[in-house]
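Structure incoming, see below.
As you look at this complex, bear in mind that one protein chain is not there, while each of the others sits in place.
By written order: A, B and C. Residues from 1 in each chain.
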Amino acid sequence: MGKGILVKKIINDPKRVVDESVAGFGLAHADIVRVEMDPIYVVRVDAPVSGKVGIVSGGGSGHEPLHAGYVGFGMLDAAVPGAVFTSPTPDPILAATKAVDGGAGVLHIVKNYTGDVLNFETAADLASAEDITVRAVVINDDVAVKDSLYTAGRRGVGGTVLVEKLAGAAAQRGDSLDDVAEIAERVNANVRSMGLALTPCIVPHAGEPSFTLAEDEIEIGIGIHGEPGRERIKLAPADDLVDRLIDPVLDDLPFAGGERVLLFVNGMGGTPLIELYLAYRRAAEVLQGRNVTISRSLVGNYITSLEMQGMSITVLRLDDEMIELWDAPVQTAALRWGR
Amino acid sequence: MGKGILVKKIINDPKRVVDESVAGFGLAHADIVRVEMDPIYVVRVDAPVSGKVGIVSGGGSGHEPLHAGYVGFGMLDAAVPGAVFTSPTPDPILAATKAVDGGAGVLHIVKNYTGDVLNFETAADLASAEDITVRAVVINDDVAVKDSLYTAGRRGVGGTVLVEKLAGAAAQRGDSLDDVAEIAERVNANVRSMGLALTPCIVPHAGEPSFTLAEDEIEIGIGIHGEPGRERIKLAPADDLVDRLIDPVLDDLPFAGGERVLLFVNGMGGTPLIELYLAYRRAAEVLQGRNVTISRSLVGNYITSLEMQGMSITVLRLDDEMIELWDAPVQTAALRWGR
Amino acid sequence: MGLDITWAVDWVRRSADVIAEHRVELIKLDREIGDGDHGENMDRGFQAVLPKLDDLPAGSTPGDVLKLVATTLISTVGGAAGPLYGTAYLKGAVAAGSATSLDGSAIAAVLTAARDGIVLRGKAESGDKTMVDAWTPAAEAADAAASNGSDVAAVLGAAADAAATGSDATIPLVARKGRASYLGERSAGHRDPGAQSSALLLRAAAEAASAAAGA
Partner (left out) sequence: MGLDITWAVDWVRRSADVIAEHRVELIKLDREIGDGDHGENMDRGFQAVLPKLDDLPAGSTPGDVLKLVATTLISTVGGAAGPLYGTAYLKGAVAAGSATSLDGSAIAAVLTAARDGIVLRGKAESGDKTMVDAWTPAAEAADAAASNGSDVAAVLGAAADAAATGSDATIPLVARKGRASYLGERSAGHRDPGAQSSALLLRAAAEAASAAAGA
């Protein structure tokens, strides 16, 4: 196999995709991040920030801009990219944790997948052994997955981006580790998501799509790893698709009416903005119909599955502090305002 | 046909795609823009800004975030979206021109396509008849097209985004219409682009791809309207693809070495960031090899062809003033910093 | 017998029909060497004209109809075809003036003015693989037929035939104007969509004239 091109992608060698992409990311954003290659992680250019809680997230690659795109002032201190769709090993997580420890402890933001949880756990154990205080928050906002004590539980999906922004802003303003963790937990408790795919995606080393869909089929309840969803339905108008995502999201929390929310319409990587904004229109209509006020919004490809076409809808119930943290300055490759 | 779904997209009715998407855009970014529906255009929420040169751009839809995503402080005052891949008619261009006229004249930024040029020309004539001073700058940065006095000339592609940012910053700092137009001309004279497609795109009303490519074929020298390119080649490693785009770009200006540039690696709408950053790495390597310094960069899906997978590379030769204008604050849906 | 407002209105209706009928074909032609919207654009434009025909004031002339078509196409078609066809109908309307009836040479003058309008806006020459390649032979054939004293139906028939031949003749050409020019040599072997829509519109004019003559 070696250098052979297996799939139609802008890549050289499937085995070098993550390394080469992260290297390019580092070159393109040298004002914001520094990239370490062995073990591989991406860290704020000014890390460690003395006295500030450090925040580390990470997971399999293929979800860009998550997580490296959120490293910078007001958000993450470091991101640890694993192989495509494969959680990183403890070594780089530990290295990143040490690199961002400014003496106030480090928060791990972990998406709820067995691999991510186990590898971050090991890294946290190793960091504690080196006298770094680590707390972990596990994100599990995907309502497509039936939750139970006896299963792996819900996946972490779109809500992760919001947790990273709000926890990042809390750390930036100087909150303690416990306070930052509390914000992250609070956001996680108030956020729900669900997604669908129009097309599958192809993992570079696999060379074949993770599932196949007929011309008129859609996969509902997908995660972000190209894994199939819960249900397969016939192609339907956009408004119906939006309803199929947002209704379970709103029912789950539940949203009672009268709340203020952040509405996040996310593309899976290959979805053009023209479609996401069209979906946003309907989602806004549904929220209005339920007497929920959209106070903030986010639309774009922010947590993705390679080139998959599809979308997810995330709704976060906001309180005053969350709004303040959302509006706080952020300077990362993928989210930036106020500086 | 009517409401029938012809293609796998997040849409309701092909005839309502632009209206519904623009409506959603207006709802999502009500802090930045106002949307008018009849005739349809998107305008800065505080337009007209008294005493400031107004800047209007526009063209067919399907290139999002171009142009509506660039409306806001420090960039465009209005964007006029036509039907998908179809330049708008003079009516909305005229309405937008009137809406942004703050007494200092209006600049039209027009991509060089027969339809765009003719429709903006007519609108400018009509605006002049209403005593608004209008100047037009036509962008033609695509080196894939052989230029000649006897042809339609080069297309406007990636360079358009950069012209809009720099001219927008010049207008924001209070430059006169002639000075803003001069900046726009200067940027256009110093920018070159070229693109390729891995997959075609499907215009909603057409229901079929604009061209078909075998599993191992790539189209080189494409524009942004799903039109086929100049040449079809076999799939190749990313580094070779980058070379095939950047070499003609650098040879054309020509870049002699010793310059400072802005490197812009753009996705065609369906290209995941992981691939764009991987391509960026090679492009940076090539520039270094030619002794050209990358002073600024932009990586992402910024001027697109619906869900097309592919990329374009744009290089702009910078001077001190351009760098200052690039760094100036901007607050739009798609580009934002400094505010 | 000259062509009056009834013919002009009938021409527009037949134009809308024929464009709707060939919408997909024109999209397909434009997809091959352009961006796949020509049929959609033209259909949107002519469908927009139809309801406005009912609002034409009594006493309207053929020139008024052409002007209505011009302004509607300009404000609804967009793309290259919108302004080009818009200018064609506008210049045709000017040539038709306020006459209530157009004879053969008046019709030839209308077509020549329309052609000149397209060239003025688009700067294309014959052989550039554009709608000009349908309009120039059409205007010339109409002029020749009118000079020979043919009746209006024959004048428009000659124009329609010449436009169809002109459209055929675009197939081998390499485009030098419009979107197809970006393809360079690869544009050869495909019919120009604008030339084809022009041929369809002129055929509709001829058929409306025959129908008027038969009536």
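Here is the rule we use: a residue touches a chain if its C-beta (ideal position, glycine included) is under 8 Å from a C-beta of that chain, and two chains touch if they have at least 3 such contacts.
Given the structure is predicted, the values throughout are model-derived calculations rather than measurements.
Chemist: Based on the whole assembly, the unshown chain contacts which displayed chains?
Modeler: Touched by the chain not displayed, across the whole complex: A.
Chemist: Which listed residue (A:T114, A:S128, A:S176 or A:Q288) would be found touching the missing chain in the intact complex?
Modeler: From the options A:T114, A:S128, A:S176 or A:Q288, the contact with the absent chain belongs to A:T114.
Chemist: Of A:H205, A:R260 or A:R290, which one is in contact with the hidden chain?
Modeler: Only one listed residue reaches the unshown chain, and that is A:H205.
Chemist: Among A:P90, A:G105, A:G267 or A:G300, exactly one should touch the missing chain; which is it?
Modeler: Counting the whole complex, the residue in contact with the absent chain is A:P90.
Chemist: So which bits of chain A touch the chain we can't see?
Modeler: Residues of chain A in touch with the missing chain: 60, 82-91, 113-115, 118-119, 121-122, 144-146, 150-152, 155, 203, 205-206, 208, 210-211, 223, 225-228, 230.
In this section, only the chains that are shown with their structure count from here on.
Chemist: Sort the other chains by how far their Cα centres are from that of chain A and give me the top one.
Modeler: The chain lying farthest from chain A is C.
Chemist: Could you state the distance in Å from the CA-based centre of chain A to that of chain B?
Modeler: Chain A and chain B have C-alpha centres separated by 28 Å.
Chemist: How big is the gap, in whole Å, between where the Cα atoms of chain A centre and where those of chain C centre?
Modeler: So the centroids are 55 Å from each other.
Chemist: Would you kindly tell me how far, in whole Å, the mean C-alpha position of chain C lies from that of chain B?
Modeler: Taking the average C-alpha coordinate of chain B and of chain C, the gap between them is 32 Å.
Chemist: Quick check on chain B: which residues sit in contact with 2+ other chains?
Modeler: If we look for residues of chain B contacting two or more partner chains, we find 84.
Chemist: Can you tell me which residues of chain C touch two or more of the remaining chains?
Modeler: In chain C, no residue touches two or more other chains.
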